[in-house]
Structure formats: structure tokens, C-alpha cells
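A single protein chain has been removed from this complex, and every other one stays in its place.
Right, subunit A next:
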Amino acid sequence: MAYIACENLTLGYNGNVIAKHIQFEVNKGNYLCIVGENGAGKSTLIKTLLHLMEPLGGKITIGDGLKPYEIGYLPQQTVVQKDFPASVWEIVLSGTLPKCGVRPFFGKAQKQLAEEHMKSMAVWELRKQCYRNLSGGQQQRVLLARALCATTKVLLLDEPVTGLDPKMAAEFYRIIQQLNADGIAVIMISHDIQAAVRYASHILHVEREASFYGSKEKYLRSSEWKGFQYAGGEVERKELSTIDSTSAKADRGDKNE
């Protein structure tokens, strides 16, 4: 059974439909990239997956031992956070809050968990520093450590490389790839289509009427991908051929109707 399975999902606000017929699933070890144009409903889809809003139609099933609020979320930076006086330690520790239950304070187990994930994200040395003084890449690693404190099953990343320079972005993708290799399922919203097709195992291309869901290999032969290429230009077409030849995984999923 899949961690998350969405059947015939209809998304929207206040009764206005943004996208419909969305169908996909996330299994253990998957790396799903959600792409699509601005306003296609990517953010709405995220909010729906996180139970921040209700779908207008369709069904989301959660299984394989995943509990409803066990998705590690890496949100986009808000204005509030840019000037927030909090130490790295405080922020990462706040990720363990769901594990505290009704207890008001953090226990030893939570502190250990936070320490462990801070070390694995290489932010342990920064723990006393103020979040607002860190570089963009360091901030993302802090938030990643916090998300890992909340779960070690599914990570949901909302345009994580926005505002990072190319070197930092590459470093960030490498970390995510490593986490994915360790068995964590990754769902990533991305504008960076090149990175999406390079790292992902599956692609969900959200569109108003008929979204595409399938393995990366299948996506590279789809009309949605070609549609993106027209906007992209020469360089990307070259990339496409290299990716196409290196990938030889089994096809899963199908184009939705």
C-alpha cells in the first residue's frame, strides 16, 4: 500500500475549481516532483496534502504506517521568518513538538532527536546562532533538520531552492538525494524543471483539466514535457537526450484522464 494515494482529486478555493482529475501515489522510496505553470494549483495541492484545506472532490488515502500528520513539511520562507530572533537549536527542536503530545516541555528524547538531525544536516555547530543571520543554504538545512524531527517517512518540499545560488542549490539537491536513498519518500514542488527530471523518480505535471502522472521516463516522452521544451530552448533539449539515455527503470503509472 502507498504512503499517500490520491484518487480523482479536485482542487480549488471557495468552490472555484483550479485543477481536477489529479491522480497519483507516493510510495516508500519515491521521489516525486510536482511541476506545472504558475497558478496551475501546485500550492493548493500541497495545502490539501497537509490537511490545511479540504479537496473539493476526490479522495486522499494514507497508508503503509503513515499517520495523518506525519509529513515533514519544508515551507517557503515567509516574511516573518526573515527577521525572527530564534536560535537554530530552538527552531529544530520545535520540529519535535508533535512527539511531545500534551506535555508542555521537551524531554530528553526530543532533544536527542533534534541533536541527531542537526548533526546529519551539518548545522550542529550553528546551534547557538540566530536563524536570521544564516545564509540561505544554511537556513534551508535548518528547516530540513526540523522537518526530519517531525517525520522520517515523507518530506514535502515547497520550491526549496528559490533564492539559493546555483552552488547551494546543487548542494541542497545532493542532500535530498541522499535522504531519498536512505528510504525517505520525497515530494518536491519545483520550478526547476531540469533538476526535477534529473533527480525525480516520478513526475506529476499539474494542469487544469488533465494532469500527467507517471515515471520520469514516461514523462520525458509526454506532450507536457515537450510543451515545456518549447519555452525552454536549445540547452534543455540537449539535457533531455542525456537523461533519456541514462534512465532505464520500469514504467509505472499512466496518464490520467
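Before moving on, here are some points about what is shown:
As a working rule, a contact is a pair of C-beta atoms (placed from the backbone, for glycine too) under 8 Å apart; a residue touches a chain by one contact, two chains touch by 3 or more; residues count from 1.
Keep in mind that, in the parts below, contacts and distances are computed from a predicted model.
The chain that is not shown carries the UniProt protein name "Zinc transport system permease protein", picked from "Fatty acid desaturase family protein", "Sarcosine oxidase, delta subunit family", "Zinc transport system permease protein" or "Oxidoreductase".
Within the set A:N16, A:N38 or A:T78, the residue that contacts the chain not displayed is A:T78.
Which of A:N27, A:Q129, A:Q177 or A:Q194 touches the hidden chain is settled by the complete complex: it is A:Q129.
Among the residues A:G95, A:P160 or A:G214, only A:G95 touches the chain that is left out of the figure. The chain not displayed touches subunit A at residues 50-52, 68-73, 75, 78-81, 84-87, 89-91, 94-95, 97-98, 100, 104-106, 128-130, 133, 146-147, 150-151, 156.
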